[in-house]
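Here's a structure for you.
All protein chains of the complex are present and in place, except for one that has been dropped.
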Amino acid sequence: MEITDTVSVMRRGEMTATVKTKDTSPEELAELMVGRKVLLDVAKGPAQLGKVVLEVENLRVVDEDKVERVKGISFQIRAGEILGIAGVAGNGQSELLEVLGGFGRATGTVRLNGEELDLTGTKSDGQSRREKGIAHVPEDRQHLGMIMDFAAWENVAFGYHNDPAYQKNSLLMDNDAILEDTKGKMERFDVRPPIPTLAAKSFSGGNQQKIILAREIERNPELLLVGQPTRGVDIGAIEFIHKRIVELRDAGKAVLLVSVELDEIMSLSDRIAVMFDGRIMGERDPDKTNERELGLLMAGVTGKDAA
Amino acid sequence: MDYATLLQILDSTMRLATPLLLACLAGLYSERSGIFDIGLEGKMLAAAMCTGAVAALTGNVWIGLLAGIAGSMVFAVIHGVASITFRGNQLISGVALNFVASGITVLAAQSLFKQGGRTPPLSGTARFNPIELPFAEALSGIPILGPFYREVLSGHGALVYVALLAVPVTWWVLYRTRFGLRLRAVGENPASVDTAGISVVRLRYTAVMITGLLCGIAGAYMAAGLQAGFGKEMTAGRGYIALAALIFAKWRPWYALMATLLFGFFQALALRPDVIKKSIGIDVPVPMLDALPYILTVVVLAGFIGRAIPPRAGGEPYVKER
Amino acid sequence: MSMMHKFLGAAASLALMSGAALADPAIIFDLGGKFDKSFNEAAFNGAEKWAKETGGTYKELEMQSEAQREQALRRLAEAGANPVVMTGFAFGDVLNTVAPDFPDTKFAIIDMVVEQPNVKSVVFNEHEGSYLVGMMAAMASKSGTVGFIGGMDIPLIRKFACGYAEGVKAVKPDATVVINMTGTTPAAWNDPVKGAELAKAQKSQGADVIYAAAGGTGIGVLQAAADEGILSIGVDSNQNYLHPGQVLTSMLKRVDNAVYEAFKEGADLKPGINVMGLANDGVGYALDDNNASLVTDDMKAAVDAAAGKIKAGELTVHDYMTDNTCPAATF
Partner (left out) sequence: MTKLPRWADVVLVPLISLLLAGIISALVILAIGQSPSEALKVMVDGAVGSPYGWGYTLYYATSFIFTGLAVTVAFHASLFNIGGEGQAQLGGLGVALVCLALPWPHWTLALPAAMIGGALFGAAWAAIPAYLQAKRGSHIVITTIMFNYIAAALLIYILVEHLRPPSSMDPASARFGAGTDLPTLHEIPGLSLIFTKQVPANVTLFVALLACWLVWLLLWRTRLGYEIRAFGKSEPAALYAGIKPVRVTMIAMLISGALAGLMSINNVMGESGRLLQNSSEGAGFIGIAVALMGRNHPLGVFLAAILFGFLYQGGAELGLWTSIPIELRTVVQGLVILFTGALDHMVRMMLGLFFRPKARAA
């Protein structure tokens, strides 16, 4: 916006509008891009809290280089609640998400609906987590969340390729079933272009993310782990993705949201935990805090220090 | 085993270890710069053919040596183009060039000399003749060391000493020069070298060319030192043994000397099953001795005797971040 | 159908061979190749001699690997070559299965007996020739130690070694014969590096005359012996010229004659076993300008006398392959 004189907006493969930069505003551009007025704030009602879904106690993660990344954290998430983890990138949020999602080793206790999860053994993998009802939208979708050379339909089965619905018999997979399923998911999540056989790398970032979200959310998981849901995603998709996450929470599921976008954390979360240097510095109610306070926590300054 | 027999076997060891040592050091430069090179075998073979052919035609072994180096260099450059410029798969490129070398050397030698893919036998000035080191006779009176000096160290072709000299030179280049520092860095973390404003491409090409040079000397020694002429597939897997030695040596020059001497010793020992039988009383099958370098390398690779960690960026083409 | 096919096949072959008429003889050289300066080269020389004398042409093929033998044989027979001559015992097994498939083609195999109605087997009394060069080695040796370097460790090569050792002991009963084999696979026929190293090892054990019966490997033996300033003995072909004045003699195995004869007989090749020994000039020792200075009159007289006795049946040299034992040497 600072360097252009005119801005053209493309939507669904067509040039839809061209405006003078000085005559427009970000809001107007956003509106032009998605074709309707963007909700600047996420519309969500008050949380209907249920039982405790996820309990984490004294979780510690040591990485391959023997550096302790997560230094003994504890928290809970209830059904119908979005817990947002705020923090500057590299303070242990990624490791937390990955360990809960089933890769990497950790010590401590993690319980899902009261049942303890394996953090070190053979059941500590993505497959076992999914079987237990934990869905995971990873932070780095191009690197972890999908196989870029695989077609969209193959990515829809990614991680769920053992699902009985995707099998023809005990030997062969039912590719037609997956294709059919993908078509539905693409429609419901408004993936463009809605071509299941297109390679993942041919989709835009936002549409890639929608494919992943469709895959994970439509499983109706007990707990959704979601990292950087809207990083590198176009503005129309952001709104859509946020809406879907809130819908899941309203359906009585627990959501653990990790994001470095403070705006996103503030508007989506029911509760915010701030991580710094592998520890949780504090929890805040999004309605009763502000960016300054969170920013200080993210820098490792607790309320007491500030005072 | 009596001392005379041991000396004879060690004397063989020196000769048999020389091409291994040269090829091993050759591989060291390339792999330290982050370019895997399975093609040592092919480069040696090409060099052996060029040396054999040119030495036979000119009667001058030194011109033959230059031709051998040139032949090896051609293959080194193709490997460089494939793996550096076009960022191709270095392993596949190496494998491919070995096949090309294996075939084309026979074609060339056959069309030049029509002797079934051999070059004519070399003699006189067309070969590397033994050099007597000074005082070899005078010192031979000294017990143990005297005969060792005369029998084992003295009396080899010039390239044996070139190979031995290449070890400290390589060590010095690698650890005491700026080029060596950069070379090691580019094999570990090319991005940091690039950030420092040094051309990754040029460094890697330089390394690959040094590899070509050393493989050229190794091949020339095969054709005009160890043997008297080029014969089909005459390197007989020595390029791969050198590769094994390189892993065994954990990509270090002095270790490379020891590894190649060890493997050369196995080769020398494999020639004398009678000696083995006499000294340890067991009839060790010769194939077992032939396979020993490979078995040992697998053991090292498996991490049972120390860990062999290759240069971190090895095998990865460097793509400049934009 | 068969007739028809044969006709078509013949037409195709004609078109293909561009000039080479059918029923040309063919020769297949064993691993090591026709320029091994030894066994195969002797066969090659025989073929060339025939070609020069008759102005005829022949097909030739060099083996590249063990597994190709059958294809090579079949291809030549299929193309109409007749007779097909092959050098080396290793063809024996394959020939046994191929010969019955081509009853109209004649085959000749050297160094092996194959009992088929269309196969001529040529074997040599190498032990007799080796005995003669063994005598010469013993007489030329100053140290009383002589060496033998064989190619592949098989009974055939032990036959060479045994005859050689007997010849040595006949002259010097207390002489030492150092025996080494290059390997256990056909690669042993073509490993000059190993040959050279073995020769150097034998020299360090005191040997000053070394007999190489090792095909292409022998080139390395002769080279190393010349480098080290000791004498060597060549095999099969006359190898005296390789290092004039440094090759004592060569044990001639007239493979060239065998090939020449087979080619000359052509399609009328007589099947059966043909044993070539001293008596019918199948084996012998080489004497020419290159080694004239090395072979003394005494040597020549002694060897010729022994040869006469063997021919006359007064002296029998032990053949290792008859009972797999050797009175004069241990393996």
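Order of writing sets the chain letters: A, B and C. Residues in each chain are counted from 1.
Following the convention adopted for this analysis, contacts are C-beta pairs under 8 Å (C-beta built on N, C-alpha and C of every residue); 3 or more make two chains touch, one makes a residue touch a chain.
Bear in mind that the values here come from a model prediction, so they are computed numbers and not experimental data.
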Q | For the chain not depicted, the shown chains it touches | A | A, B, C
Q | Residue of C:K59, C:K106, C:K200 or C:H243 in touch with the missing chain, whole complex considered | A | C:K59
Q. Among the options A:G80, A:G101, A:G206 or A:P221, which residue touches the chain absent from this view?
A. A:G101
**Q.** Absent chain, residues of chain B that touch it
**A.** 38, 78, 81-83, 86-93, 95-104, 106-108, 110-111, 117, 232, 237, 240, 243-244, 247, 285, 287-288, 290-291, 294-295, 297-298, 301-303, 310
Q: Determine and list the chain C residues touching the chain excluded from the picture.
A: 1-2, 5, 8-9, 12, 15-18, 20, 59, 61-62, 64-68, 70-72, 74-76, 78, 89-90, 92-93, 97, 101, 152, 154-156, 184-186
Q: Pick out the residues on chain A that sit against the missing chain.
A: 101-103, 125-130, 136, 138, 143-150, 154, 157-159, 161-162, 167, 171-173, 175
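Everything that follows uses one rule, which is that only the chains that are shown with their structure count from here on.
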Q) Which chain maximises the distance between its CA centroid and that of chain C? A) A
Q: Please report how many Å separate the Cα centroid of chain A from that of chain B, as a whole number.
A: 54
Q: Quick one: report the Å distance separating chain A from chain C, using the average Cα coordinate of each chain.
A: 80
Q: Can you tell me which residues of chain A touch two or more of the remaining chains?
A: none
Q. Can you list the residues on chain B that touch chain C in the complex?
A. 4-5, 7-9, 11-12, 15-16, 115-118, 121, 130, 226-228, 231-232, 234, 236, 268, 271-272, 274, 286-287
Q) Which bits of chain C are touching chain B when the two form their complex? A) 33-35, 62, 180, 183-184, 190-194, 196-198, 200-201, 204-205, 216, 219-220, 223, 227, 242
